[in-house]
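Below is a slice of the complex: some chains, not all, each in place.
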Amino acid sequence: MQKLSARNILAGNIKEIRKGATTSHVLLDIGGATLTASITNESVEELGLAVGKPAYGVIKASDVMIGTD
Amino acid sequence: MQKLSARNILAGNIKEIRKGATTSHVLLDIGGATLTASITNESVEELGLAVGKPAYGVIKASDVMIGTD
């Protein structure tokens, strides 16, 4: 698969991985801000994710909310 | 409401608003990258969203995927 309909593909570097029983939290540094993804442990292994490696945060537009002060 | 459990609250500026029949697409500039949110037209009006205004992109961790090259 080369292209994806998800509107948001944010490039960054993995800064932390917290493994749970079935679910891991992957923290991505995207230009200073931190993006946290909750994904399956299988995905962490299959993608070979590790601290320091580059990765993308991928988010469907319908999953993004807008907030204001 | 002052605090929210969503792990991802990304500060930016609104660069474009595309209104549909019931749903709008709001494009946020977050430090160079663009974040697209698909929200209701009512929300656009109630929050007083407009191009150039500051806003946050809010995303639950379970809605973020990770991709690699």
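Letters are used for the chains, namely A and B, taken in the order the chains are written, and counting of residues starts over at 1 for each.
Going forward, a contact is a pair of C-beta atoms (placed from the backbone, for glycine too) under 8 Å apart; a residue touches a chain by one contact, two chains touch by 3 or more.
Predicted, not measured: the structure shown is a model, and the values here were computed from it.
Displayed in place are 2 chains, all sharing one sequence; the entire complex defined by the structure file totals 6 copies.
Simple rule for what comes next: only the chains that are shown with their structure count from here on.
Mean C-alpha positions place chain A and chain B at a centre distance of 17 Å. Contact residues of chain A toward chain B in the complex are 4, 6-11, 25-26, 28, 30-33, 35-39, 43, 47-49, 53-69.
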